[in-house]
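In this view, the complex is presented without one of its protein chains, the others remaining in place.
The first chain written gets the first letter, and so on, giving A, B and C; residue counts start at 1 in each chain.
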Amino acid sequence: MFKKILIANRSEIACRIIRACKEMNIPTLAVYSEADEFAQHVKLADEAVCIGPAAPLQSYLNMDAVINAALENGCDAIHPGYGFLSEKHEFNKKVREAGLVFIGPKPEPMKLLGSKVESRITMIEAGVPVIPGMKTSSKNISDFEEMAEKIGFPVLIKASDGGGGKGMRVVHKLEDIKSSVEAAMRESQTAFGSEVVFLEKYLESPRHIEFQVAGDEHGNFVHLFERECSIQRRHQKIIEETPSTAVSPELRQRMGETAVKVIQASNYTNVGTVEFLLDKDNNFYFLEVNTRIQVEHPITEMVTGIDLVKLQIRIAAGEAIPFKQEELSQNGHSIECRIYAEDADNNFMPSSGKIHFMKEPVGPGVRYDSGVYSGAEVPIFYDPILAKLIVWGKDREEARLRMINALKSNVVLGVKTSNKFMQTVLENQHFIDGDTCTNFIDSHSDDLKFNSTASLLHAFAAAALSEDTNQTQTVNHVARQLNSSPWLEIGYWEIAGGSR
Amino acid sequence: MFKKILIANRSEIACRIIRACKEMNIPTLAVYSEADEFAQHVKLADEAVCIGPAAPLQSYLNMDAVINAALENGCDAIHPGYGFLSEKHEFNKKVREAGLVFIGPKPEPMKLLGSKVESRITMIEAGVPVIPGMKTSSKNISDFEEMAEKIGFPVLIKASDGGGGKGMRVVHKLEDIKSSVEAAMRESQTAFGSEVVFLEKYLESPRHIEFQVAGDEHGNFVHLFERECSIQRRHQKIIEETPSTAVSPELRQRMGETAVKVIQASNYTNVGTVEFLLDKDNNFYFLEVNTRIQVEHPITEMVTGIDLVKLQIRIAAGEAIPFKQEELSQNGHSIECRIYAEDADNNFMPSSGKIHFMKEPVGPGVRYDSGVYSGAEVPIFYDPILAKLIVWGKDREEARLRMINALKSNVVLGVKTSNKFMQTVLENQHFIDGDTCTNFIDSHSDDLKFNSTASLLHAFAAAALSEDTNQTQTVNHVARQLNSSPWLEIGYWEIAGGSR
Amino acid sequence: MELLFKTKKHQVQPAKDNKSINIDDVLHNFEFRRIDKNHLKINISGVWQDVFIAEDKNHYYVNAEGTTYHFDKVHNDGNDYGEGQSANEDIINVKPPMPGSIVKILVEQGQKVTEGDGLIIVEAMKMETTIYTTIDGIVTEINVSTGEQVDADKVLMVVEKEKASE
Partner (left out) sequence: MELLFKTKKHQVQPAKDNKSINIDDVLHNFEFRRIDKNHLKINISGVWQDVFIAEDKNHYYVNAEGTTYHFDKVHNDGNDYGEGQSANEDIINVKPPMPGSIVKILVEQGQKVTEGDGLIIVEAMKMETTIYTTIDGIVTEINVSTGEQVDADKVLMVVEKEKASE
C-alpha cells in the first residue's frame, strides 16, 4: 500500500479522501492555495503545503507545483478528487512520468473518453446505443443539415471537447443550422482550442441516469448500479438518488451490462461513471464517462456498502476488486442534497463570504460530508460546494422524509444556500411520485417558489435580541457599505457555468 | 397511526424517538423536569410540558404526571424509551387504563419477564437453556448449599427482582453460602421490597450476547440477529458490536431460534431484547429479556436497515411486522461507543456540569445520536449518557478503524468522557482479535492505561493563548473554590450502580 | 431597531419586560430563551421555534425552521440607504453580483447600448455571468480592465440615458 498520498483537491472531497486514508492508516499530504490556509482539508490532513496563490491556475491547476509537492514530501501517489486536474490526461501522464501513482484510470482511456466525438465512435463500434446523430464531426454544413432533416428537429450542436453547456446550441429549424454550427465552432475554438463540433438529436425532458463502474488490472469489471441525477439547475446536479424510480430490474440489468461494456471497450480501469440519458420510452443513450470519483458517489456507498474512495486507492495500488458482480446488491434508498453557497431566490447565484455559524444535521441514516466549519471563509475562487447531505432509508419514502428533516436542522449562517429550496423540491408532488427529469426545476418553477417568510417574525425577534446583547459594540458603527443585492438593481443575468 | 405521541424520557433516546416521529409525520410532546428546561429533547419536540421538579421520582418517574400530560395535550400514545418508567408494568397498565397506547409489550409479559425467578421457570418449561442452578427460590439455606455442591463453586446468589448488581453475591466456598444468602435477602428486601433470592452457577469470563427480537399482534415473531455487549465497566455496557466474533452462522441460528422461542413462550409483542451469556465452550444461557428499546439498538439498525423505533410505533399501532425472518440479513459490521459524562481516569465516576463546547464527528458510516449540544447543562439527577457514537463498516476492521477516527474527532469540553479510554480499548490487541468478555476491562486494565499526556504541551499552549484573549476578564477573579478532584484526597470508592 | 429585509425596512422592538414584541406596529405575545450565543428559542403568539443567529458588521444571518434570512442592519446615522437607487432609471451603476474577476468587456466607452445588450462578463466561483443593461443609453464610464479582481461594490461601468434635449 502507499506510503503517503497527496490529495490534489480542496473542500469536501479532499476531506472525504483524507478520511478514507486515515481509516486505511495511510498518511496524507494536503495542498492548498494562499486563500485556503485555514480550509478544512488543510486542518484534517496529516501534513499540508501551500502550492501557490489563490487563482486556481497558479495553485490547484498547477501540475508542476502539485507533482513537486508530492516528490518533495515523500508521497508515492496522488489522488485528484473531482474537478481541477482530475480529468486532465496530461496531468495523469506527468504524474506517472514522475514515478508516482495516479489514483485513477490510465492516461489513454482518459484521453479517449475526454473527447465526445472519439468516444462516440468507440461506443458505436462496440454496439453501445448513442443518441441518434452524426457519427463524427464534419466541416461541411450540408452534413449537419442532412442529418438534422433525417433525425428530425429539435437537434443539438455540441462541441467535442466541450462541457458545461459551452459550445452547445439547440436548433429548432433547418435555416438556423448554419449560423448555429458556425457559432458553436467559434465558441469551442475560443473556450477549448478546437472547433470540432457535431450534431445529434435533442432529447426533451430526459432523465439523467448514470452507472457507477469499476475495473481493475486483473481483468475484472463491475457496475455498482445506477444513480438518478435529474434534479439540476444550470445543467448542474443538486439532488441525486438511488435507485432510480424509472429503472426496472430488467432495464437495470441491460443498462448495467452496457455500462460495463463501455469501460471494457475503452480499457478503463479504476472507478468511473458511465452517464446515460433515458427518454420517456425507456430508451437509453450513452452520454459520456466521468473518469474520476463523482460528487454524488456517497449514495452508491450508502446502498451498496462499498467505500468507493478506498476502492480507488486499492485498485490504484494494484489490488483486485474484492467482490464480484453477483455479490453486489442495492440495499434501501439513498438521496443526496448538495449544499452549495448559492442563492436559490436569485437564480442560484454563487455566494461567498464567511460562515459565521453552522450546525450539522445528525441522526440515524444521516451522513454529512463537509468541507467547511463555523468560522470558515468561502473564497470566491472555487466551486461553491460547502458540503453534501446524504441520507439512507429502508425505502424511498423513508429517505425522502429523513432528508426533509435533515435539511430543516442544517444551519449555515453567513452565506446563502439552497437548503430551503431543496426542501421544497423534496415536498413537491412530482418528486414524491418519482416523476423527475433534467428540466424538473424549470418546468415546476412556479410550484417550487417557497414562502420564505413563514418564520420571519421569529427571525426579526432574534435580531432584536442579538442587538440588545451587543449594544455597546454597535453604537460606534460608521456609515455602511451599500452592499444589499446590487444585482437586483441592474437587471437580469445570463447564467453559464460548469456542469458536474 | 397515532395523532400525537408523548415521549416519556429525556436525553439522546428522547431525541432519537422524536426524530423517528418526525419522519413518520407524527407530532410529538416532550415532557421535562425543571432541570431540563433547556434540554435537547425539549428543543426538538413539537411541544413540551414541564411535569415536575428535577428529582426523577417527582417528574420522569411520576406516572400520573406523565399520563395527565398526555391526556391534557391530545396525545394518544406514550413512548417510554429506556430506563425510567419503560419497564414498570404498573405504568404500562395505567397508561392503557387511561385509554392511551403504551408503545411496548403488554403489561402481563412485562411483569413475568421482570421477575428473574418467574421468567426462569417459564423458560425452563419452554426448553430454553438457563444457567444451571435452582429452578425457583427457597427460604431453606440447605437448598442453596445442596445446589451449590451439586453444580460446583463459584456460584452466584441473585435477587429475583434485582438489577444492576444489587442483591447479588459471588460465593466461592460452602461455608460462605449461609451468610451470603442472608445478606442478599436483606439487601433485596431493602432495595426491591422482596427477599426472593436464588442460586445459580457463576460463569467466569462469559460473553454477553443478546438478540434483538420483535413480535406483533398478528402472530409474527422474528429476531434481528445478535449484539455483543461484552465491553462493560461497572456491569454497564460501553462498547457494543454486531455481528459478534464469537457467533458462527450455526450458533446464530440456534440462538436466534431460542430467542424467538423465549418471546413466544412469554406472549411478548413489540420490540425487545433477549439476553444470553455465552461461555467459553459456546454454551449459551438465557439471562433475561429487556422489554423495551435498548441503548445499543442502533448497531442492529445499521446492519439490518430496519428502523427499530419506527417498528415499535407501527407494531403498537396494530400493524403487522412488514418483513419475514427469511428476508432479514446482516449487512456489514457496526460498533457503538457510549459517550457518558464520566471520568475514565477515575473509575468512570460520573461527571456533571456544563458542556462549554462540543464538535460532533461526521463522515461516511458515522452516526451520532446525541442528547446534548454546546451550552447544554448535564444535570446531576439522571443517567450521565450524553450521546452514542455509532459506525458502520463493510467489515469489522473497517468499522473499528472508522470508530477510532470518529472518537478522535469527537470533542466534548466541560465534562469528562471516556472518549480516549474507548480509543484505547479499540486499539487493544485482544479487541482486535475479537477476544472479548464481560471482564475485559478489568482483566486488561494495565494494557488499557493510556498516556494522557501525548498532546499535553499543545493543550498548555492553547490555555496560554486563551488567557491572552481574555486578559481583561481574568484580572478580577476572586479566590476560587477548591474543587479539584476532592475525592482523590479521601481514599478509594466502592462503586455500585444501575446496569443497562 | 430597524432592519432591511430584501427591499423593505422593518421596525422591531421588544417591550422592556420582554413579554411582548412590536413588529411593524403590530404587538405580538413574546417569550424567549437564550440557549447559547447563536441559538435562541423564541415564542411569538404561542409558536415556539428554534432560531439560530449570527452577524457581522452590516448583517444579521438568521435561520428558523430550515429557512435562512439575511437582514441588513440599518444604522441611524442620518443617511438613507436601499431606496431611490432602483427608482432612478436615468443612470445605472453596473456592479458585479459578487466579488470576482473580469472575463471580458463587451462594450467601449461612448458606445450606445439598447436595453438587453450585454455589457460585461464577470467570473466568480467557477461561473461566468453576463451583465446586461436595463436601459437604452450610452456607456459613460468603464472603470475596470480584463482580468481584474473586483469587489461586489465596485462600479464596473456606468450607463446613462441620453438626454431628451440632446
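Simple rule for what comes next: a contact is a pair of C-beta atoms (placed from the backbone, for glycine too) under 8 Å apart; a residue touches a chain by one contact, two chains touch by 3 or more.
Since we're looking at a predicted model, the values are computed, not measured.
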(message) Among the chains you can see, which ones touch the chain that has been omitted?
(response) A, B
(message) For the chain left out of this view, which of B:Met1, B:Ala320 or B:Leu413 touches it?
(response) B:Leu413
(message) For the chain not shown, which residue from A:Lys43, A:Lys135 or A:Arg186 touches it across the whole complex?
(response) A:Lys43
(message) Looking at the full complex, which residue from B:Val170, B:Ile432 or B:Ala462 touches the chain that isn't shown here?
(response) B:Ala462
(request) List the residues of subunit B that touch the chain left out of this view. (result) 234, 341, 349-352, 354, 356-357, 359, 380-384, 407-414, 416-417, 419-420, 423, 450, 452, 454-468, 470, 474, 477-498
(request) For subunit A, enumerate the residues touching the unshown chain of the complex. (result) 37-38, 43, 47, 373-375
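In this section, only the chains that are shown with their structure count from here on.
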(request) Find the most central chain, measuring centrality by the gap between its CA centroid and the centroid of all protein CA atoms shown. (result) A
(request) Return the distance between the CA-based centres of subunit A and subunit C, expressed in whole Å. (result) 29
(message) Just the number, please: Cα centre separation of subunit A and subunit B in whole Å.
(response) 42
(message) Where in subunit A do residues touch at least two different other chains?
(response) none
